[in-house]
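Selected chains from the complex are presented in situ; the others are not included.
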Amino acid sequence: MAELDEIGVGMLGYAFMGKAHSNAYKTLPYMAWPPPYVPKLVAIAGRNEEAVSEAAQRYGFEGYVTDWQALVEDERVQLFDNSGPNNLHTEPSIAAAEAGKHVICEKPLGRNAEESHDAWKRVDAAGVKHMCAFNYRFVPAVRLAREMIAAGELGDIFHFRGRYLQEWIVDADFPMVWRLSKDEAGSGALGDLGAHVIDLSRYLLGQEVESVSGLTRTFIEEREGEKVDVDDAFEAAVRFSGGAVGTLEASRFCLGRKNALSFEINGSKGSLVFDLERLNELQVHLTGTSPGEQTQGFRNVLVSEADHPFWEWWWPHGHMIGWEHSFVHEIHHLLSAIREDSDIAPHGATFEDGYRCAEVCDAILRSAESGAREEVSYRD
Amino acid sequence: MAELDEIGVGMLGYAFMGKAHSNAYKTLPYMAWPPPYVPKLVAIAGRNEEAVSEAAQRYGFEGYVTDWQALVEDERVQLFDNSGPNNLHTEPSIAAAEAGKHVICEKPLGRNAEESHDAWKRVDAAGVKHMCAFNYRFVPAVRLAREMIAAGELGDIFHFRGRYLQEWIVDADFPMVWRLSKDEAGSGALGDLGAHVIDLSRYLLGQEVESVSGLTRTFIEEREGEKVDVDDAFEAAVRFSGGAVGTLEASRFCLGRKNALSFEINGSKGSLVFDLERLNELQVHLTGTSPGEQTQGFRNVLVSEADHPFWEWWWPHGHMIGWEHSFVHEIHHLLSAIREDSDIAPHGATFEDGYRCAEVCDAILRSAESGAREEVSYRD
């Protein structure tokens, strides 16, 4: 019998992200076998008692609370999982860290760079492991892309083009939800979708965003009688610290694009293309491959071989995995870092990564306002 | 609190299929919420004690046994899950059924039609629910295809072309595994891969295979000094009971094809194309769609909308699911049928479906031998 230790998990939030994280805690112990820890689901927090109690039963938490403070104070909780809405990202995360708990927090880390910087510095000072849940770093095809670039297989990087397109608010009758309010969400497509693109650009290239020239647009300015004060879309031309240039975009007004996070990277030795709607595929173009130039072309790599990232845990090749599995990989990475006291970075995003992403978002908003190209400066 | 009942599960086999089924039992109670039953994993059976005991710990079975008879005799077991090798499909399934347990058995049901017919008749006579685990019926895109055809959206069906291509034994040094032995596997690519294609043709068209003209081929006839006595590939021209014609094929000698189960169906009002390597997509061509013929074409339907089959349980659209989820859907269907005493058919495959598929396989082998077109006859 393998000897397995447990780790106590307290979760804030039971909606979309709470479901995705819960699934990961339940799946990883037998899939990523043997697991670094067996997650013990201690308690889940939410304001609606009926809903949160049902979530506790459904996902197998031992209990539930209607005040996240109770999680912070619960000694059984060693890992605080913040899957709540954006305006509850920083305060509970800081409190939990300062109570000695490791923290994973959904993106965006804060509603702006200021809030995010504060969260990073205080959580980091608490000496716990901290992770900002940019889960797309843990898609096997994305990790493969990162490994190829880091190994120099693409040579010098010339271009990064990233976009995250969805379609869900094209209808003018779509209601005024919290994601459309600046106070609750911080920003619109930018912080919700763009943050993923920005984080991937930094992760994949190993370069920082140096400057941005952008604009934002709110196509439908009023819904249900309320003012929409966040962006429906943004567009930006960017320059990276290593000299690469490209574009960053996000929009919720692209009919037919369900969850289209895509990027194209061009380097001096090859190119990569990825699309989240086909998350198990990576388009790879490499020059100089045998048997000669006559058969060069973008290869459709099905990222499912036994030696592909994370695939040791899953199925024979060609038996594709789903979107949700990125969370399994992500939380496994976190538990391993806690177990071995190893670094979250570079493959996992820390709160520092969450903060740096927020600086880029803020610079895009400033550029949209000023019309000027904005240099992005990062604080220590 | 939802009131949930349990159902005791005993499983035979802990390898590839055992892992896939175990994952389904663990996932469905919280994903397909509220579940018809909460599976209680009573015991798992396997010949290798070290391996089966680790499997029990890993997947959370309360115990393990090294003799499947013990599962049959265990009163806590209400559902017998046969995920063992092909030559252990019929005898344990019959025994379990005759002991009053519901049965799900992996495909192919038996090593030939005779064995399969016997299993069907005896299990059916026992009055339990029985399912032959043709899991691809439970891929959302496949279910959608079936619903469209059943609703007449494709009109009269002219063609079904199905193939299942893999690449794993092209290398002449690949070892002599049980899947290459007739005594253990029954047949080669035919029973392993072709069975899925045959079952899908029957399920999707709602027609029986009427005649087959085929051939088989063993490209590498000896491995590790032993004779390979099963087919590496088969090819067949077929005619269906409703008048459709087409081809059925399977091969393990197709480099680059990892798990390429694909079909194309053409009818008098449209066509459908599916490829398991992109399991969340269905190519749909329908004539007469607005705004006119100028924009007709195959649509790439991302099968992930809230009103698509099975998607009520999962994620927002565009957040794709994996191969393994077909088992979640399949076992949910079985548990619901047990709960409500409803029929497994038509969406689930029964042992009768397993038998009928075996008749087609046998006819293909006869045709390969005789050179003649073989009519397929089905026994009651």
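We call the chains A and B, going by the order they appear; numbering starts again at 1 in every chain.
Here, contacts are C-beta pairs under 8 Å (C-beta built on N, C-alpha and C of every residue); 3 or more make two chains touch, one makes a residue touch a chain.
This one's a predicted model, so the numbers in the text were calculated from it and none came from an experiment.
For this complex of identical protein chains, the structure file gives a whole-complex count of 4 copies, while the figure shows 2.
Assume only the chains that are shown with their structure count from here on.
A rotation of 180 degrees, rounded to the nearest 5, superposes the Cα atoms of subunit A on subunit B. Averaged C-alpha coordinates put the centre of subunit A at 35 Å from the centre of subunit B.
Considering their complex, residues 1-2, 16, 20, 22-23, 26-27, 30-31, 33-34, 53-54, 57-60, 166, 168, 257-260, 276-279, 302, 304, 315-325 of subunit B touch subunit A.
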